[in-house]
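The structure under discussion appears below in the form of structure tokens.
A single protein chain has been omitted; all remaining protein chains appear in their positions.
Order as written gives the chain letters A, B and C; numbering starts at 1 within each chain.
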């Protein structure tokens, strides 16, 4: 890797989960649009064929319309090859298959527990975490041994648990979790400004916020545009739409299984006075189960969707087809920049641009009332060779009891994963606010979910 | 107050809530049995007649069989008279009347929320706290102004909230909360030793424990007798009796409304590996509502009782009668020492004896993972002029998420009380693990309970 | 104050110490060069005539060549008039006169204690602090009562003590200390890059650093340009010039009483492995007195200067003359932008630009091993309506013992000032590393310095 004439060349990126049908393509698009960085991307995936297809697709991207630089893609058969000499490691893996996800999301429904996403918290999030932790443990050990100075950007859910696992295993790792959920709330603030103040054309990055919490359950305590305080604006907006939600024209990407109208967000804001900053589908899962996820009807009343795994299977298959078509030259690779900050972060670390954005990192004081070293989400200052969290202060007292409990249970789950101790994981499970069951029932559900996914839990004392 | 020849004389005690029909009499008994302390007790109560009766009863105690010293009792009409020159302040008040308690305990039942005690946590505990905080605020301000150097021993529930309120209002106060619930668990350990090891005749004080948590939701992480580790003993005991509970012969004091057979305690121990150290009726109220308090049937299965307020009214009336008989000389005052540590603590502070026992005080590091200044319960070293908490370490990870949430909500309730802000109290209420309701329902319940007790909430912005 | 079309208008600035002959003029220049801000500056000074002169000079600046906006200057007779309605408060005062400074700097010389600056630490810094604290206390109380939401930028030394005083008095104040000493070290890094790597034309802002410590005794633990690590570069540079120092061509502004050749800086770097980031004259004063300030000869060996107060008197008089000439129209106001960040910070707070720079603020976790709330210097993220410290980590262990002692003594001095307790100040004085005296001698020196400056210490119990 070398800096020369305003550009950085010969960057080496290891992409773990490099067979990805979605994140990888977006990342390729984002990379190809920056003319001051170039190098090689090594794709590693347990599904080597998928990685090989992405090698083909990535290399095609170099010739796509609008490409501004060149990145060479290489599928590799071992993680060691990918990591060797890496400057950056990108991790976006699916822990298990759609079958395990099916169990995570839908088994609890038999017990009256509904999950809108099921990959972060609640029963599904916990069981998924148990699968994921040993994988991240292995990856972190490899990074320690092969490329200890590499920067590691992780996208996998449950994000907090993944990042924490890596730091537990290799405390000197330079890793952070990257998530766009907060961006969505910045966009709602833009909608509020337009609706209430009539100010148009504002970009997301211009909405300045102070954000703190844990991934998918973050809170904005200060929001401004120029010198305008957006809290009164947001309050007016929330009051205006708290009953109906924000009904927007349906875009091409819209789908009924992922949609929500911000009613959960408004309800939380009007109760707590701070802005819950994630999609309603995520927010609802962190709250006591009777609030928004008591029944399918209640979910409907709050105008958000439960995402069925059947839908995920379907889109997954569609993307598989698309991958084949791209490789076969039957479809052209079209550069579609994502709204993720990953490539921007990478450039900032290379010293090409400075900025402040939200990340997930161990707490080194950025949140004064969550435990030191627990993984939290706040803004961080990105600049040459460094990602340093910005002090976000203390959680507002009224949301602290909610967030502190989440964080404490996440720590238990990580410990359970590292100790391969399902009992400890159950102790987190039984206290999850979505689990409104007697201990006997919750044990039965837990055991069933473990059993359903046992192919990926062989290292546990079960 | 003066030390002379191994005795301390002219001690002045202010007793707030000095009309008490139960605590006060026990305290009188405990005082009269120590031959090295003597002085005056000033009884203040909003019910002056009751204080006056206790003046009479207290003075009678001096001539009771077994009395070893002399204490002069004086009912006073103002709190200022009681506090003036006080060396010690005892506080044991009933915040409101049985009518308010009726609402606290039984209104939530209409919403399917059962409370076994209803004075510490859950809906009843929160509403009771709102009544109590302004009273304790006023008392603490009086102490600050009149007797800032006095030692303050408080018995009122919700204890954590009361102690925290006093320290918020007057940070230099020398106050702590005194509670005997942990003692009960030490006695269960003695039963376990007898049952499992055949060791008899052990005294409560000989059971050495490390205890930490918040009042009525404390945990023992280490328990020993001489050099015997009692954890394996307790485990065997818990396994033996987890189905039946510990069935004991009924004593004279036994009553069905206060009874429990330790099944909740055993269940928590077998799940978490540390000993929950309070009566089952209290422990159950801090856990998610589906665990032990889902329905009357579930309560019965767990072999503990819901204490109806009607029962409290009845015993209250009986004690009233007894007070009258005592004053009228129709019944003799019989010295009945309590198992409370209050008088022992008072003597230790006077330099007459050292010991270590559990107290409720602001966290100054004694629990490393609860917030600084939150009121917590641990052991403390009592000796001349000082009560210093013993470092109890961190909460075991698996109970931390439960306890941390409790502590965070208690802080909210204190803040709500000091700010006279019922909304903030509701934000704690809605997150209480006993409250398994939709936000709408919980608001309705909250408003109903507030309305029922509004006579004592006039200072709030309602 | 109003945002409109990319500009903020009607900004109101209160300038305390508005008679300043140096900082004020620089600030005027910086203000007039930004076309997107405009408003009024209210100049308050205990020397009203000086404020009046600056009113005249400031208004002349509007018509100077290169002026891009308009600011109206108003001298006011009371601090209340200045603060009323202020959006920003600038404070740059001289606590006392040159006579007091004469005593601060030169009295200790009789005891063999040499100070190169004498306004921050050491005997001079401590006595100056005692004068300054009551002034800042009064200013902070005025801000609390008159313009509690204003942003306060303070330039006065001793800076740490001034900022801490304001937060002690009014904890909700939005104040920070602004200092350019770190910038000087960034420029040395640029020199190193040019000398060692041959890279030219780099701007100060492009040198990315992590900085932490207390004002004038700060340390850089990470320094980069693009993706180049500057530590090896700086090491080579330090080794090359550690004997001779960095000898530079003398500029117009150069003067022998302020000069230094970085030898102290290199010595500290080569011992500790982290970059001391202030001028050598400041750094030397924080170190044990035998290291660099043992004698005039030793100072000469280390190639830095002791600044005599006679020199300060002289330049002060020259500037006074200049002020008169400017007001009389005998000399034209020439816009000379400073290298201070003050106006840049002001614009950032107004939402017109984001950036990260070093500031002095209470520790909210930005330095993990200095006490919470002590005033420390680190980077902070400036953006719309907020200044949030960036987590700088822990002090390197080997400099921690030096910095922690400084910070602890600063806390003592603030306490001494607020309590008006010279004894406590003496307890800091006697432990200062520059004070290598027996307790008797140090008490004599302390008393002499207090006596010399007693006109400004009338509020103390002396």
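Note that in this section contacts are C-beta pairs under 8 Å (C-beta built on N, C-alpha and C of every residue); 3 or more make two chains touch, one makes a residue touch a chain.
All of these numbers come straight from a predicted model, not from anything done at the bench.
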(request) In the full assembly, spell out which visible chains the left-out chain is touching. (result) B, C
(message) Touching the hidden chain in the complete assembly: which of B:22, B:97 or B:386 does that?
(response) B:386
(message) Give me the subunit C residues in contact with the hidden chain, please.
(response) 267, 271-272, 288-291, 294, 298, 369, 371, 397-398, 400-402, 404-405, 408-409, 411-412, 415, 424, 427-428, 430-431, 435-439
(message) Which parts of subunit B face the unshown chain closely enough to count as touching?
(response) 1, 3, 8, 208, 210, 222, 224-229, 349-352, 354-356, 364-366, 368, 379, 381, 383-386, 388-393
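Heads up, the rule we're going with is that only the chains that are shown with their structure count from here on.
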(request) Select the chain at the greatest separation from subunit B, using centres from the mean of Cα atoms. (result) C
(message) Which two chains have the greatest number of C-beta pairs in contact?
(response) A-C
(request) Could you grab the centroid distance between subunit B and subunit C? Build each centroid from C-alpha atoms only and quote it in angstrom. (result) 54
(request) Quick one: report the Å distance separating subunit A from subunit B, using the average Cα coordinate of each chain. (result) 45
(message) Where in subunit A do residues touch at least two different other chains?
(response) none
